[in-house]
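Of the protein chains in this complex, one is absent; all others appear in place.
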Amino acid sequence: MNRRLVLQAGATAALATLLLGVHAQTAGAKRQGIVIQVSDNDPAKWNLALNNAKNLQDDVGAANVDIEIVAYGPGISMLKLESPTGSRIADAAKAGVKVTACENTMRGQKLTKDDMLTGISYVPAGVTEIMKKQHEGWAYLRP
Amino acid sequence: MNRRLVLQAGATAALATLLLGVHAQTAGAKRQGIVIQVSDNDPAKWNLALNNAKNLQDDVGAANVDIEIVAYGPGISMLKLESPTGSRIADAAKAGVKVTACENTMRGQKLTKDDMLTGISYVPAGVTEIMKKQHEGWAYLRP
Partner (left out) sequence: MNRRLVLQAGATAALATLLLGVHAQTAGAKRQGIVIQVSDNDPAKWNLALNNAKNLQDDVGAANVDIEIVAYGPGISMLKLESPTGSRIADAAKAGVKVTACENTMRGQKLTKDDMLTGISYVPAGVTEIMKKQHEGWAYLRP
């Protein structure tokens, strides 16, 4: 009987660990991220996206928030070599902001990685990345 | 005492089933959907929304993602009979994308279902649909 009680207590503890673990994961994911969409061919919007990322880091602390800027469609020009926001993007990357280009869009516009800024990341489809991050609990922002 | 132990084990099992069930539901809902908002009177945006839906289906598989395009406000023209994107919308619907018009907006613009493309869905208020889907765990995209 003692053994059964112990087993029972063990099972309850395991259940608690499992469920609280899931909770911690969910709550953690929800607390930490924001994906910022850039899909306009408009440097004012690019600067606004970069301002938003910087203000967020200044307000909550860069260590407390994961930020990813995803450029796709007409917004891909933000990440081309000749982008007027090139130096600001380098600064953002240095400050821990992930900056990601959509390879789907690049293929459509016959762009290769040689045409793009250095220090950025790539995903097969920007829209999938934006969806995936939200499903992981990240917030969404479209400046 | 044995009976109490069994009751106790039963209660724990019921609790586990209940909570894991809730988790499965939440996780499932979060994995599967994206609602795409069209609220601009701008055919370039309509095409971008349709491209986004198609790229998403190509990237993750049409069977793995529920997509709903909701047109409201100035975006309602996307779904009028004379819409330049009419044939693309028919293709999207055939590919499993749900395309939804806001009846609130239609009333405001004195549009009836006879003025609209065939094969689309209707909701009383587009904005409520967009909110509801996010509360069900769907991601949000505004091209």
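Letters A and B mark the chains as written, and numbering starts fresh at 1 in each.
The rule is simple: contacts are C-beta pairs under 8 Å (C-beta built on N, C-alpha and C of every residue); 3 or more make two chains touch, one makes a residue touch a chain.
Quick caveat, the model's predicted, so the values are computed rather than measured.
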Residue of B:Leu81, B:Ala95 or B:Met131 touching the missing chain in the full complex: B:Met131
Among A:Asn51, A:Ser87 or A:Thr118, residue touching the chain not depicted: A:Asn51
Subunit B, residues in touch with the chain not shown (by the definition above): 1, 4-5, 8, 11-12, 15, 19, 22, 37, 39, 73-74, 104, 124-125, 127-128, 130-131, 134-135, 140, 142
For subunit A, residues in touch with the removed chain: 1-2, 5, 8-9, 12, 15-16, 19-20, 23, 30-31, 34, 44, 48, 51-52, 55-56, 58-60, 65, 137, 139-143
